[in-house]
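Every protein chain of the complex appears in place save one, which is left out.
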Amino acid sequence: MSQQNSVLYDVPGPRQRRITLISSVVAAVLVLVGVYYLIYRPLDEKGQFTSELWGPLVDPGNENFSLVWDRIGIGLKNTLIAAVLAIISSLVVGTLIAVLRIQLKSLTRRRFTGLATPVSYLLRGLSVLLSAVTRFCVEVFRGLPVVITIFFVARGFPEFGITFDTLWYLVIGLTIYNSVVIAEILRSGMEGLPGGQAEAAAAIGLSPFQTTRMILLPQAFRIMLPALISQLVVVLKDTSLGFIISYEETLNIGKQIIGALDNPIQVYAVIAVLFIAVNYSLSKLAQYVQRRLSRGRRTAGTPAQNPPPAALMSQAESSGQGV
Amino acid sequence: MSVLIDKFDVFAGGFWLTLQICVLAAIGALILGAVVAVLRISPVPPLRAVGTAYVTVFRNMPLTVVMFFAAFGLPALGSNADFLRIPGLDAIFTRLGTDLPYFRFALIALVLYTAAFVCEALRSGVNAVPAGQAEAARSLGLTFGQNLRYVVLPQSWKASVVPLGSVIIAMIKNSALIGFFGVVGDLSATADQLTSAEGYAFVPVAIGISIGYLIMTVPLGALLDRIEKRQAVAR
């Protein structure tokens, strides 16, 4: 990014720097005045800054302070539990789906020679069908809002007599969606590898499955690690949808606190800050991992691998943004 | 399954409302996202800081929280988002001009949230333009604005199309939340209404709702796949 910036414009000279400085100061003053008149004053007039509303959240001396933060702590814990379970199961299921789709793809190209004609036709038809079915499932679950998936799981499963704790509905709902996204990330990572990798693997006699497991998958994981960490941010944000099915995560606890203290704006502001802090550190981690990976590649002297398609990277960051 | 036929108008109404807010939000998010993207690559450090802060805040907050601030923070500031009641447009987008502001609040929330992702998609496009292009433009004496306008943006646009499309698809899916913030009758709220208030069986309703969303997302996704494949060949 900084490289790109430096080529877009000249390094500012003294005059330009002066102009920049002055205009920045002016702009900052204007912004402050605007914030005061458009945000601070109306809020103050409505009494949104009183210690009565903020006290339980920020003042350790307040009688409710420890109660409120105990509750928020429980909410954060539940959010993290759901997020961790969801990301682990998404990774496992996502990897399986990715491998399955790659395998099915190579199967559909196989001609099953050496078998009786009807059997080989049957097998080919079956593999084409299976491949189509998995493709269909992936497209459907990728195209549905996470809200809907979670809602469907929580309402639909009991309809067929399967009941769990709400935590598991949330985890299953998030897994259905995110495993499909992760599968697509990994699949495109594997397909984006130089063709020589798979060819070399085949040349030394590895079966297609061995090729995937020992050659393609590890490399795909490595390339896609930053995208996978970004997906963790998405999952963490998505757990906030638990309030739809009465799972007691941070936001739902926040709602209960609001019910007791009547300070919605303040509680939501605190929750927003919490989420931003946690997710910001996670995305910083993703960047750090990415930097380390690219440095590692360079020092090892291996030729630069194909970068993952831009679309997928951003998809990982955004398509799941489902809240 | 008869609910799909009996209540077709309810599904269709929900679909139509979701489509309306998505079209509007997509336009708004593209504009705002472009502005933020320019801020983020601008030569003035404070502007860059503003752009970065915007993206950091909105990318890391759950949409639910953004929605809440739009629906309850704005009224606390004394605004009913009346500036969005654009004459003429409200005739096409049925909920835009009504006295009930929740459609507009939901729209604002979707725009603010999605713009952060649009900005990142555009920026990834700019980063995809080889540095030599911008360097050559600069050595010709083009200013920052000219550089962007004549050299970088036309090329980055190509690289941004697919990520932008993914962002818009995500936004369509995110719009499923508006039913929880005062907008009555969008596609996902329809599921709630039909199953819990009117007592229809769950599975057929779920199928109907899914079809509604898939009509919007899957063709767009397929289109993006095609564009991406084409670009891959062109490269």
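Order of writing sets the labels: A and B. Residues in every chain begin at 1.
Quick note on the criterion: a contact is a pair of C-beta atoms (placed from the backbone, for glycine too) under 8 Å apart; a residue touches a chain by one contact, two chains touch by 3 or more.
Just so we're on the same page, contacts and distances are computed from a predicted model.
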| item | value |
| --- | --- |
| Listed names "Heme exporter protein B", "Acetolactate synthase", "FAD-dependent oxidoreductase" or "Glutamate ABC transporter substrate-binding protein", with the criterion being the UniProt name of the chain not displayed | "Glutamate ABC transporter substrate-binding protein" |
| Which residue of A:T163, A:Q210 or A:Q287 touches the chain not shown here | A:T163 |
| Residue touching the undisplayed chain, where the options are A:L43, A:I74, A:V93 or A:A202 | A:I74 |
| Per the touch definition above, residue among B:V184, B:V203 or B:V218 touching the missing chain | B:V184 |
| Contact partner of the left-out chain, one of B:I27, B:I86, B:L100 or B:A131 | B:L100 |
| Positions on chain A contacted by the hidden chain, ascending | 64, 67-68, 70-71, 74, 155, 158, 161, 163, 243, 246, 248, 255-262, 264 |
| Interface residues of chain B (partner: the chain not displayed) | 71-72, 75-76, 80, 94-95, 98-102, 179-182, 184-185, 189, 192-193, 196-197, 199 |
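The rule is simple: only the chains that are shown with their structure count from here on.
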| item | value |
| --- | --- |
| Interface residues, chain A side, partner chain B - complex | 1, 3-5, 7-10, 12, 20, 23-24, 27-28, 38-39, 42-43, 46, 48, 139-140, 142-148, 151-152, 155-156, 159, 233, 237-238, 240-241, 243-244, 251, 264-265, 268, 271-272, 275-276, 278-280, 283, 309-311, 313-315, 317-323 |
| Residue numbers on chain B that touch chain A, as the complex places them | 41, 43-46, 56-57, 59-65, 68-69, 72-73, 76-78, 113, 117, 120-121, 123-128, 131, 134-135, 138, 143-144, 147-148, 152, 159, 162-163, 165-167, 169-170, 172-177, 180, 188, 191, 195, 202-203, 206, 209-210, 213-214, 217-218, 221, 224, 228, 232 |
